[in-house]
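All protein chains but one are shown at their positions in the complex.
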Amino acid sequence: MSTTAAAPAPGASREDLAALEERWGERPSLRSWFGTVDHKRIGRRYLVTAGFFFILAGLSALAMRTQLARPESRLLSPQEYNQLFTMHGTAMIFLFATPMLFGFGNFLVPLMIGSRDMAFPKLNALGYWVFLFAGLFMWASLPFGAAPNGGWFAYVPLTERTNTPGLHMDVYSLGLLFLGIATTAGSINFIVTALKLRAPGMSLNRVPLFVWAIVATAFMVIFALPALNLDNAMLFLDRRFGTHFFDPGAAGNVLLWQHLFWIFGHPDVYIIVMPALGIVSAVLPAFTRRGVVGYPLIVFAIVAISIISFGVWVHHMFATGLPRLSYSFFSAASTIITIPSGIQIFAWLATMALGRVVLKVPMLFLIGFVVTFVLGGFTGTMFALTAFDQQVTDSYFVVAHFHYVLIGGAVFPMLAGIYYWLPKITGRMYHEGLGRWAFWLVFAGMHVTFFPMHLYGLFGMPRRVYTYRSEPGWDGWNLVSTAGSYLLAIGLLLVLIGVLHAIRRGRPAPPDPWGADSLEWSTDSPPKPYNFPVLPRVHSLHPTWDEASRESMGAGATRDRILADGRRTLLTSELDGSRERVVEMPEASLQPLVLALAMLVFFTAMLVAWYPVAAVAAVAVAATIAVWLWPPRRPERELGVQP
Amino acid sequence: MSVRAATGTEALTTELPVGRSTGWWGMVMFVVTEATLFACLLGSYFYLRFQYGGPWPPDGISKPKLLVPLVMTAVLLPSSLPVVWAERGIRQGQRWRLRAGLAATLVLGVTFLALQASEYAEKLREFTMTTDAYGSLFYLITGFHGLHVLVGLTMIGWLLAASLRGGSFGAHRHERVRNAAIYWHFVDLVWAAILFTVYLSPRL
């Protein structure tokens, strides 16, 4: 099913290819490195940067596990431990999970829908720079001992100035507000790209499940993130300017923080897991040799989850003593949200049972995902029951639960995705043996680390303690967890080595090493800057498996899908993917970087209270946007101006 | 729309009315997320009010007077009309309508901000944002909206500046006008919700 590498597709002539290369290619230079708007480069940067933050957050976790290996250990001071666990959680959620999946989305969505870039390439570049700067902004506080230390959900009044003086929580609130710009921009970009830039013929019922998942995620971000932004803005105002939003002594209320936080926070769990489940649906067909069972059911499940996830936030507040009636409602909603996940799991299981399973490394990680995520789902359902939740919430049981969900449900699919798309991203194959070792170490390490947490959580050990007194059942199992965490770290190190090995020594990858079904496999590995010499015409849900779609890129290609006389791609209609018009795409530009730098200056100045500098930076932000969007001059006649 | 018309030079450099543009969707999504932010903000107002339980506004702060806010409403709500008129104009290539309409909106918007400043001057004598949570809410909600008006006015002013130069807008290129108009209508409509929440609801 695979074609030979690098052979020009017969659909486009040599002249066309040369013209496309001329228009889209970016010559290596400092300017193009800082100014690139290529979604593939930006996607790769997201993946690498998120991976870097993952390593930092992972090392924080190792330090914590080392401290907890024995009771009453004095390796870390409580102040250090509390900063580490806060940064671990905050970074894993905000700086690793979502950006990593946005990285996959950035790289893959245009390729999967048969486009040449994202809808707003410059905005995409801006999103990356803002993410990078916000991440560095937050991590930079750690060496100064000023890192956030109020837990990743930063409950007031602990995080108010009276209880946590210093910059700690200002770094948190400003850092997340800064990062929110990137996440919102990225989400809008995904939505518009998926709505408008799909290849002709890709009607909604032919959109790959991964793209569905990314779009649903983006919609959740659009509706959930404002709650977090507002919360952080109010926290910052309370801390810095003496407002009283969370001050019960002045008509404020501490639970307002929790409501707003979890209105964001629970959808955020699905914001993290949903695209990862999309990866599962994308990877599975290649290793079962058939399409995923129940496409409409899975689309339904994705949509249902993204809606219901907004109605379950109070289950994070089951111990705060709200009225029992509200608990009954939120308990029911939290129970029901299991159903769509169950549908997806059994759709995948049915796919495996009907297909022919090919046990390559990505598939191993998918199987690891099923086992782990299902276990995390069970404990998740348990947390929907208020009475049980009140017993085990804020104990190590909940730590076990969400690591099963997030490592099982997000990290395993990501690792599957890394091995699966590595040939497409780097043009090189990974080492299968190394990958298998990595899988078994990661899988074993994950369960050895986190399974015992269920136990000592039930045995009464609360979370977020920097040390503990020896209790029966605590000491031994904590030691097991610590041992497991080192095993997990070694496994993840092997993943990193595997990636580096592939880049440096891997054998060149053909365009379609897996015989997979989606469009990214019908172009070169790695893809040319213009992605497709001929934009495909899509005839089915599995375009690379279907003759007509493949041929649309071959000899039968019409000129209007080559678009070689400009930096161009196609816009199609939102629902049925019928062609509307050709658009000119923006070229590399330093404006995104300049804008992100101006924002960085703004947020840093706010942090250290240099308000005049912040004001200047705000003007610089406005000016950069004004220049960015300034309409280029055109002849009056062409614009259609009446005299 | 024939293929040639859709791929020709003119279609590339200008915006023929074929389907929704990416810019339109982008602005709509942006407005949706902003609207959610305002919904959370107004929701927080009611949450704090009803959790507080006592007389509202608390601490003997008097109920907000209605005269100035109603004048502000009378200035801001109609300010959408010149934008609509301007946008319709430029769609027909009438650049004078674009310029005149934007200028009218600019005047109305600046008047709104001036009224808000005068209202603040009076309110600040009675309470500030550090008085209690009510004060914090009042200044955050109205201030945040005022900031949006300022951003909207910047966009309008920017459009006006671009339209004064030749070669910016015409019947075939007016997407920036439409997107800025969407934002302005949004800022306008949000004010109605704020009027109800901050000024009218304490009287209910």
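Lettered A and B in written order, each chain numbered from 1.
The criterion applied here is as follows: a residue touches a chain if its C-beta (ideal position, glycine included) is under 8 Å from a C-beta of that chain, and two chains touch if they have at least 3 such contacts.
Going forward, contacts and distances are computed from a predicted model.
One chain of the assembly is not displayed; among "ABC transporter", "Alpha-ketoacid dehydrogenase subunit beta", "Extracellular solute-binding protein" or "cytochrome-c oxidase", its UniProt protein name is "cytochrome-c oxidase".
Within the whole complex, touches from the chain that is not shown fall on A.
From the options A:Ser32, A:Thr66 or A:Thr381, the residue with contact to the chain not on display is A:Thr381. The residue touching the chain not shown here, chosen from A:Glu22, A:Glu432, A:Glu471 or A:Glu584, is A:Glu471.
Within the complete assembly, A:Ala350 is the residue of A:Leu17, A:Ala350, A:Ile503 or A:Leu629 that touches the hidden chain. Annotation: of A:Glu26, A:Asp394, A:Asp546 or A:Asp560, A:Asp394 touches the absent chain (contact as defined above).
Listed here are the subunit A residues that touch the chain not shown: 77-79, 82, 150-151, 155, 157-158, 163-164, 248-249, 253-255, 288-290, 293-294, 297, 319-321, 324, 327-328, 331-332, 335-336, 338-339, 342-347, 349-350, 352-357, 359, 367, 370-371, 374-375, 378-379, 381-382, 384-388, 390-395, 451-452, 455, 458-460, 462-469, 471-474, 476-477.
One rule holds in what follows: only the chains that are shown with their structure count from here on.
Residue ranges of subunit A in contact with subunit B, taken from their complex: 119-120, 123, 184, 187-189, 191-192, 195-197, 222-223, 225-227, 229-230, 233-234, 237-238, 241-245, 247, 250-253, 255-256, 259-260, 263, 560, 563, 566, 568, 571, 573-574, 579-584, 622, 626, 629-631, 633-636, 638-642. On the subunit B side of its complex with subunit A, the touching residues are 1, 3, 6-7, 10-14, 16, 18-22, 25-26, 29-30, 32-34, 36-37, 39-41, 44, 47-48, 51-52, 54, 58-59, 92-95, 129-137, 140, 154, 158, 162, 165-173, 176.
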